[in-house]
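Sharing a structure below in structure tokens format, with a few things to ask.
== subunit A ==
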Amino acid sequence: MDHDLDRREFTVGFLTASFALALHPTAAGAATESPSTAVLDQPWAVWDEAAKPMRGGIFRIAAAQYIGKMNPNHWPVLDWVSMGYFHERLMMNDGSYNSTVLWLAEKLNWESPQEVVMTLREGVTFHDGSPFDAKSVKYQIDWIRNPASKTWDAGWLAQLDAVEVVDDRTLRWKFKMPWAGFNGVMANVPGYVMSAKALQDDVDKYDSQPVGTGPYIVEEGSPDNYLKLKRNPNWWFAKASSHPDMPYFDGILVTIVPDPAVRLANLRAGKIDVLLLDKSQYAVAKTDPGLNVHRYPGNHVMALRFNNTKSVFQDIRLRKAVSHAIDRQALIAGTQFGLARLASCMYPEDHWCHNPILKPVTYDPDLSKKLLAEAGYGGGLTVKGYFNNTTMGQTIAEAVKGMLAQVGIDWQVDLMAPAAYATRMQKMDYDLAQGGWIWIYDPDLMPTGLYHPQGGFNFGRSKNDAAIALIEAGRKETDLERRRAIYWQLEEVLYNSYEDAWLWWEETATAYRKQVEGWNQEGFLKYQDAWFWSHPLWFKDGKA
Partner candidate 1 sequence: MAKTAPEALLSVRDLTVEFATDAGIITAVDAVSFDLQAGEILALVGESGCGKSATALALLRLIADPPGRIANGEIHFRDRELLSADDATVRDIRGNRIAMIFQEPMTSLNPVYTIGRQLGEPLQLHKNLRGDSLLAKCLALLESVNIPEPRRRLQSYPHQFSGGMRQRMMIAMSMSCDPDIVIADEPTTALDVTIQAQLLELLQAQVANHRAALLLITHNLGVVARYADRVNVMYAGRIVESASADEIYRTPRHPYTIGLLRSVPRLDQPISEKLLPIEGQPPNPLDLPSGCAFHPRCPLAIDKCRAEVPALTRHANGHAVACWVDVRD
Partner candidate 2 sequence: MGKYIGIRLAHALVILAIVVVLVFIIARIIPGDAIMAAMAGSVDLHDPSVVERVRHQYGLDQSIPVQFAVWLGEFLRGDWGTSIGTGQKVLDMFVQRLPVTLELFVGATLWSIAVGIPAGILGALKRNSAADIAVTTGAIIGVSLPPFWEAIVLIYLFAVLLPIFPPSGYVPFFEHPLLNLRAVVLPTFVLGTHAGGLLARYVRSSLLEVLGQDYVRTARAKGFSEAAVIARHALKPGMIPVVTVIGLSWGGLLAGAFFIEVVFAIPGLGRMSVDAIFQKDYPVMQAMLIVVSLNVLLVNLLVDILYGYIDPRVRVRG
């Protein structure tokens, strides 16, 4: 998959957009009100019992890059899909990217906005036979927070004051201040549960020989070549869900194939069983009688970013002129092979914080010309910027450049590698450039990153006081509905000020060989992450 924000980032979650990272501070009350915490009582815990899954076979997948470090807290991890097969998280996301799903955590009890009591699932053991209990979770969290551990995500636990063991299955989490983001962190990197015993025995070894609780166990890895996983016969979820044959495959083989065309060749030659398709491959794969192709929304937004503070785009009329000069429908058809949804603002339509009132900016070149004339650029406007230098990036940049030229804007765009344009982004050396965000889980991360003065991708280019106030309010709000309302309002503010030109929300397509059974499109769209990991696939007749 060749996305334009950052190609490598995509390899992180190459299989499906929605399995992996989740950092999302949810409302404190969400978990406490839950009437039952048993697995079988969860809304997603429904299975088609007539399907009769078969056990057996090695499920073969292809990754663009070797997983890298398999201790999720050590940087970099390049493949979060494989990570999910052997590590499980305390919490997970629901179908709207909200971290409300209890997984290895069985119950959360918010005793105060600064204190949560967490009950852990019973009968869970690590791959090394050691028990998953309060002591092991506390050890892991303290290890992450210890600077000597050189973890890259320690900062995410900055608001944690202490974690205490109450009993074998109970932990008390104490915060320095009210912390709405706790759930999201538990559904993200620090929430991947690791064997304390393995960490204590040899922490360096853990990078290549991780020990989790997941449905598969790491058997053997050959960097840049393959990763072999074998079935975990003691997976807690099989018992908890009364499906003792889960997971159904005997093992998983992750082969590293960097080139997308060669990945497709492997799929068509029957050497792998599933593939996240390159957009250009979607049409071909759909016509292959040996494949089942599913498409579903991806959790990304593609946008053009304005330099709102130090360029001609201080003038909202010019931002508006750019936004209305772009025919988003044509861009999606022409550059994305139709695999994308028209974007109105930053959160995708299936994200719980997206404001459904907002409609995509219309294509209106006459309006653009009028606005340019009003702003004193009737005779033409020249602006500069950068865009990703991948083939796809070049295609998009040229299409946009052509559309802008139609209304009299000459966009002098340089095609550059992310490493190179990072510097220009920092120095605000652009008027109009590539923007957007990928992996939008926690509603705060993107607006903070892009529009807040402290944001890691702002560098002073956006300073919208109303938006900043809303961002800060959103961080503090612990009530889910009120928080949602804040982000709806935030979207409206950004939309009305044409802060960026949002183009499309991503869509993704995956092809499975016909031998692979058990995919339920409806259930996946509704529950995404939770559905995927609770509804493992199998081979027809138990053979690859």
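The rule we apply is simple: contacts are C-beta pairs under 8 Å (C-beta built on N, C-alpha and C of every residue); 3 or more make two chains touch, one makes a residue touch a chain; residues count from 1.
The set was built so that all candidates are chains of the complex that A comes from, given by their letters.
Everything numeric in this text was worked out from a predicted model, so none of it was measured.
Q: Touching subunit A in this complex is which of the candidates 1 or 2?
A: 2
Q: Within their complex, state which residues of subunit A touch candidate 2.
A: Interface residues on the subunit A side: 5-9, 12, 21, 23, 65-66, 68-69, 74-76, 78, 147, 150-156, 158, 207-208, 222-226, 255-259, 261-262, 265-266, 268-269, 271, 418-420, 422-423, 437-439, 441, 445, 448-449, 454-457.
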